[in-house]
Each structure stands twice: as structure tokens, then as C-alpha cells.
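Working notes, beginning with the structure itself.
All protein chains but one are shown in place.
And now, chain A:
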Amino acid sequence: MDKFTTLTGIAAPMPLVNIDTDMIIPKQFLKTIKRSGLGVSLFDEMRYDRDGNEIPDFVLNKPAYRDAQILVAGDNFGCGSSREHAPWALLDFGIRCVISTSFADIFFNNCFKNGILPVVLPQEAVDALMRDAENGANARLTVDLETQTVTGADDTAYRFEIDPFRKHCLLNGLDDIGLTMERAPAIDSFETQMAQARPWI
């Protein structure tokens, strides 16, 4: 997994609330057995018409946002299906950070496993960053994970909270599985105890 330290990039505004993972990556793209290559299909049904032509009004099709690395989104981003194809598609497109007032749990977890930083900020801060994002290529946001801040176009810095363990893993690009495998003795002894206490499992 790639490390996440600081990121300065173009932010695309997506003010719609309840953007679900079916919108982020529709089911026809879930038939892959790989993690890569989903970027072209990100937001497919909003981004292309039935003949595969780009819909010019869709934010990521506008010249200013084609290289966006940050999304500023409406409430409850990533709700619905648990498909990790959603963060894979975002990442493959080049999005490394999503900012919203709230995220659905599973999507939120999935982001951390893929080096994407989901940032939760209060409504006023998201509104201000949304206005910045609406300025297009001129408005670049800077996200600094070490100091836990997002800095907008006018140099206002918004501080966000993040779980220390997740921050550590993201800053260092650590793979959880490797970390957990080191705790195998604790898992072994739990299994031994469980075989006594709840043998029917």
C-alpha cells in the first residue's frame, strides 16, 4: 500500500448527499478478479451516456477537474454495498482523499486499506472547501496527514480527527495482515480457550 503523507491537488466538488457505492462503481464492473483498471469506470453511469460518450456536465469530465486528486462530497458518502471496488476505482482514477461530513462505515474502513484518506469535517468546513473546489483548477487544497489539516485556497486550515492507529498505518504504508500475523500466539491461545468455553463453535 502506498504511504499517505501530504497531498496538494485539485479538488472536485460533488455536493450530492448519499452517494452510494453503486454510483461510484456500478455492478457490471464487479466481475473483475483484479484490483486495477477500474478508474475509467469510476462513476460510470453519471459520467458516460449509454453509447460510452462522456457527459460534459459531469464534474470529472470538465477540463478543470480531469486530474482531480481530492473529492469534496455531500453527507454519507460511500453508503450501500461493501464493494472495495469503490475505493479501488477512486484510487485508479487518482483520487487519494475524500472530504465529507460523514461516511458509511464499510467504505470508510476500505479507504484506509488502500491508502486513501477519508476526512471528516463539520458542515461549515465542508461548505467552505466545497466553494473552493467549485473554483476548479485554480483551487488546490493541501491535505497534511501528519498535522491533520486541510488547507483551502485562502490559507484557512481545518483540523480533522483521525484514529491514531490508522494514521500510523497510512503514514507508513503498513499492511495490516503482516502486523496481525505477528500476533499469532495471542490468536492461538484465544482458540485454545474458546475450544473449552464454547466447544460447539
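We take it that a contact is a pair of C-beta atoms (placed from the backbone, for glycine too) under 8 Å apart; a residue touches a chain by one contact, two chains touch by 3 or more; residues count from 1.
Methods note: contacts and distances are computed from a predicted model.
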Candidate names "3-isopropylmalate dehydratase large subunit", "succinate dehydrogenase", "Sarcosine oxidase subunit beta" or "Nitrate ABC transporter permease"; UniProt protein name, chain not shown: "3-isopropylmalate dehydratase large subunit"
Chain not shown: contacting residue from A:61, A:82 or A:142: A:82
Those residues of chain A which, in the complete complex, touch the missing chain: 15-18, 20, 22-23, 26-28, 30-35, 45, 50, 74-76, 79-84, 87, 102-106, 109-110, 113-114, 163-165, 176-177, 180-181, 183-184, 186-187, 190-191, 193-194, 197-201
